[in-house]
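The complex is shown incomplete by one protein chain, all other protein chains being positioned as in the whole.
Naming follows writing order (A, B and C), and every chain is counted from residue 1.
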Amino acid sequence: MKKSIFTIENNERLTNDVYRIMLSGDTSAISAAGQFVNIELDGLYLRRPISVCDLEGTMLTLIYKVVGRGTEKMSLLTKGKKLDLLTGLGNGYDTSKSGDNPVIIGGGVGVPPLYMLAKKLISAGKKPKAILGFNTKSEIFLEDEFSALGIDVYVASADGSYGIKGYVTDALRECGAYDYTFSCGPEPMLKAVYNAAETDGQYSFEERMGCGFGACMGCTCETKYGFKRICKDGPVLERGEIIW
Amino acid sequence: MKKSIFTIENNERLTNDVYRIMLSGDTSAISAAGQFVNIELDGLYLRRPISVCDLEGTMLTLIYKVVGRGTEKMSLLTKGKKLDLLTGLGNGYDTSKSGDNPVIIGGGVGVPPLYMLAKKLISAGKKPKAILGFNTKSEIFLEDEFSALGIDVYVASADGSYGIKGYVTDALRECGAYDYTFSCGPEPMLKAVYNAAETDGQYSFEERMGCGFGACMGCTCETKYGFKRICKDGPVLERGEIIW
Amino acid sequence: MVDTKVVLNNIVLDNPIIPASGTFGYGAEFTELYDLNILGSISFKGTTLNERFGNKTPRIAECESGMLNSVGLQNPGLKAVCEHELPNLAQIYKKPVIANISGFSLEEYVECARAMDKKENVGIIEVNVSCPNIHGGGMSFGVLPEAAAEVTKAVKAVTTKPVYIKLSPNVKDIAAIASACEEAGADGLSLINTILAMRIDLKTRKPILANKMGGMSGAAIFPIALRMVYQVYESVKIPIIGMGGISSAEDVVEMMLAGATAVQVGAANLKNPFACKEIIEDLPRVMEKYKISSLCDIIGGAH
Partner (left out) sequence: MVDTKVVLNNIVLDNPIIPASGTFGYGAEFTELYDLNILGSISFKGTTLNERFGNKTPRIAECESGMLNSVGLQNPGLKAVCEHELPNLAQIYKKPVIANISGFSLEEYVECARAMDKKENVGIIEVNVSCPNIHGGGMSFGVLPEAAAEVTKAVKAVTTKPVYIKLSPNVKDIAAIASACEEAGADGLSLINTILAMRIDLKTRKPILANKMGGMSGAAIFPIALRMVYQVYESVKIPIIGMGGISSAEDVVEMMLAGATAVQVGAANLKNPFACKEIIEDLPRVMEKYKISSLCDIIGGAH
């Protein structure tokens, strides 16, 4: 974990309520896809946890959806503004456990961390394919970026307005063979993936956080291997330990 | 009273801890010298009351001393920033009660509102003279501006490093005849002036304020004419009503 | 079109927004800013039998997201309020108002209530039981269930207008006090009053307030007020006017979900004199956002 000041390089709208922010600063504490940063925002007491979407040198990319006061404040920030971040939080995905043909499954704002994961898997010599789920066509983001990685991308839309009609689990049935599952998204989606998936895998969870770095026990869940702090021992849990 | 947004045109340091800020906006509610504005500052619950030092059309000048969190925040504000102000607060000085040769007596950050007062008196055809008191030479501000009005200016410094050695009351003995007294400054100074002055006059008081516009009764003092809210019925009190 | 009307006993309010006692004077300072008739009602500054100067100044201190006051019930006294302030208020505000009364003895409460009972534009009598009971050892009426009940009964006996007891938060179990007031005949409850607090001046090393301690209010106390309204809602059937830190239309909805039928806005008026107006104007947007067609439907919705 590091605490340092980042400079906003860009903050742009991707869909109606989803934004991409690019920040430059000391990214040295970030070691794995699926880790997150915790962002201090003026006038708000608690920091806001957002997953790392991409990392290139000192340039950090986050994608966030406006859902409340904090993310709304974020959406109004402009280039040049400074932000105080805790970086390198959480365990992140362990790509070494993956087979050669993993499937990456993300829903909504669960998609962003999977982009960095896809890159990590590719550079580790694996051949991931990605399933991205959204409610409707206008909410889709990152599809092109995933495709540009040269991997197969399946997009599912709940209302059928784009790609496969239905949920990520519908896409999972159509995407062919895979030997490992990585997933991130809202809990009902994770559970559906867990039930549908035929392989071992890793799932990334969300919880309301006090500190984000393991000090307050605010975010603990029960697992088969004991109590785990989502912020420190997670957010990624192994399939084998999850208790729904 | 009006509530409106002002734009900072300039914010500069005058002495070690005294700053002049110039703001443009709707100044139409300001009708008298000695009135004040109440300034909202990010992250602080209560507004900060600062006297009007000068007013030219839509350009408002305030002079403030950094004494705590709010004034420190103010000192860091830069050109172009917006501020939410309540304007036209307080009664202000009633220049119509003055004789032709009033003396204006200010100490420290009690000096600023007297600058606008001097201008008002001059344009009302009176011949004011000004006594400005400071602790030491390096703390003096506004002397040149007062002189530029073409009036006699007496500066007293407590340590004798500039002008008359001593207090404004020492200067009062040396400044010649006067027929009315206007004063603003710390309470001990006001009281000394009250005791030394040989004429009727008006004195401007400070009090910790909740609202600044008469709603909360946070700033009330007892006068010979009953309870008065410093923010609404003051800050200027007539000599005849003051109870020390 | 959303419906912002709520009902306190038989009084229909156009909306649940009421400026809180002590933060709105008798309305006069706000009339130059906006037409007060948009307000659901107005709770005017606490009235005592005799004129009071209140405590020495400084009476105001600041804190994170809030403020402290030790005004000490400055008011011109019952007679002046009834003869001057109330008629003036009736000129600028055409709906029923809430008469906030205080007392240092049972008799004082009774006399104030009796007089307010006769005033046509008073819709509700709001009995502030936070004052120390001078005959009862100085402990506030509001912290002992028996004393609060006693005041309730005494006031009820002299008026036919709805009586709301305004509860102090400086207690172990606010629901117990609330129940005692309900049993004693209260028609409703107002909560919370300010929380006893303090600030010290580092330069002088003395308390900032001349009175040493004062009551804290403003956004900082909202979660505490909300909790108390939630607790009281579970133990009484009479309506609750919720207050404490309300600063936005979202806060209004949250407080009503906790159990308030109407709300009062206090310190926010001091920070922003347009606070009540802005909240009222923003309410329809917030109701639509959270799919609320009628505010009445959400009272106590979080239980």
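Some notes on this structure:
The working rule: contacts are C-beta pairs under 8 Å (C-beta built on N, C-alpha and C of every residue); 3 or more make two chains touch, one makes a residue touch a chain.
None of the values given here were measured: they were computed from a predicted structure.
Of the chains displayed, those contacted by the omitted chain across the entire assembly are A, C. The chain that is not drawn here is touched, among residues A:L46, A:M59, A:I122 or A:A196, by A:L46. The residue from C:V12, C:I38, C:I134 or C:I200 that touches the chain not shown here is C:I200. Among A:L86, A:V109 or A:L172, only A:L86 touches the chain that is left out of the view. Although one chain is not drawn, its touching partners on subunit A can still be listed: residues 1, 3, 40, 44-47, 86, 207-211, 213-222, 227, 232. Within subunit C, the residues in touch with the undisplayed chain are 61, 63-66, 68, 143, 170-172, 195-200, 202-203, 205-207, 212-213, 216, 219-224, 226-227, 230, 245, 250, 253-254, 257-258, 290, 298, 301-302.
Note that only the chains that are shown with their structure count from here on.
In terms of the distance between Cα centroids, subunit C is separated most widely from A.
Here the CA centre of subunit A is 47 Å from the CA centre of subunit C. Averaging Cα coordinates per chain places subunit B and subunit C 36 Å apart.
One simple way to say how far apart two chains are is to compare their mean CA positions; for subunit A and subunit B this gives 57 Å.
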